[in-house]
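Note that this complex is displayed minus one protein chain, with the remaining chains in position.
On to chain A.
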């Protein structure tokens, strides 16, 4: 103990008298001093130590200097510092964690500013396959990846993932994990420079943080703390980044334990974000290594990959199915379970139902209407009119309402047409808009339209014939199209189909009043 104390005291004094010129070489030499590092860990772990305050102070001096090695030297203690701060602050012994808290806050306040003193905003570009890059050309990817969704995000979008962060004067329960998550982000951006002791400390911190106060604590035989420590989802995701790195950089065992504990906690907190990442990390661990342990080895290895396709030629794949035409008769087996279509429907919620049913009735009425339309719509009418016939008959029972709804439907129709043409021209879809609620009317209506539109182009003659035969109950005419395009499109077909089923019933009663509210808005 006394020798360790001596090491730390020597470290405290030698830096103070260090001449400016030799800082660089001193900084580079620090990495070698393993006894110093372990002595510092012990100081940090001992909240009562009187060395703690000068140590924190000097660590901050290191961090404030422009010397990269000095900064990484401080940064390597970050996991341990966070752990000490959190464990002390939950036991509400706020006095003794004061200097650690101050150190964490100071690092935070330094890191949120860039060199010019502006707030740092961390952003990155989401790459897009529709824009050529150093690794690919859009044409070679083929039409597969260029779905509507991809096209709507044509070009690259720059996204802010962290910042700007406000200066903080103290850590409160409200901002605590905001600050700590940002500090971990800084730590993660320098993972390559962290010695393995630091990674181990990170994993240990993650484990303890996640299980203290939970029954699993006993299984892990960890006795330090009894209280549960609150965590945030964002903080856990940052922890997982470090844990993932530790797996492949020599700390397999502790990373494995930490991953399990983070997963356990994320399950109990019902946080989807860390659950997603932790599940993915767990599933992508190399199969062979899952059971055994890989102590101390850097396990980034690659093997020779087979270059020929391992999938036999005669299997139907997404690629091969594109040229394929399905026979119309046997395809009803291909219907997806109802569940799926419900998914689509519920998510669009009320709007889609209203929109598609109004567009449906617009169709049916237009067959008797006399206003002029572009020729494309005529072909649509021919196909859908026959199927919507039954419903039309029913609605004639109430002439006044029919009149009303027809008027609205004409309007809705022309609006929809506009939307269709708009969409055809610009190919901008509402996928990119943030709120579905605000525009899903337009979106669903146009989707239904353009879908039926496609069907006309693809299979007009077959369809009109089949349409007559199935006017009464044939609803799965449309299901025949089993295309390999994205599910997104698929479920839209189902929406339109389902509404046909629903429309003759009670929901039709509803549509006029809905039209009023929606179209006047």
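By our rule, contacts are C-beta pairs under 8 Å (C-beta built on N, C-alpha and C of every residue); 3 or more make two chains touch, one makes a residue touch a chain; residues count from 1.
Heads up, the rule we're going with is that contacts and distances are computed from a predicted model.
K.L.:
What does the UniProt entry say the missing chain is called, choosing from "Tetratricopeptide repeat protein 7B", "Signal peptidase complex catalytic subunit SEC11", "Small ribosomal subunit protein mS26" or "Ubiquitin-conjugating enzyme E2 2"?
P.N.:
Record says "Tetratricopeptide repeat protein 7B".
K.L.:
Of the residues listed, A:40, A:262 or A:277, which one is in contact with the missing chain?
P.N.:
A:277
K.L.:
Where does chain A touch the missing chain, residue by residue?
P.N.:
90, 92, 124-129, 131-137, 140-142, 144-145, 149, 156, 159, 161, 166, 172-175, 177-178, 181, 188-193, 213-215, 226-228, 230, 232-234, 237, 240-241, 244-245, 247-249, 267-268, 270, 272-273, 275-277, 279-281, 283-284, 298, 300-312, 315-319, 321, 339, 342-344, 346-347, 349-351, 431, 434-435, 437-438, 484, 486-488, 506, 510, 513-514, 517, 521
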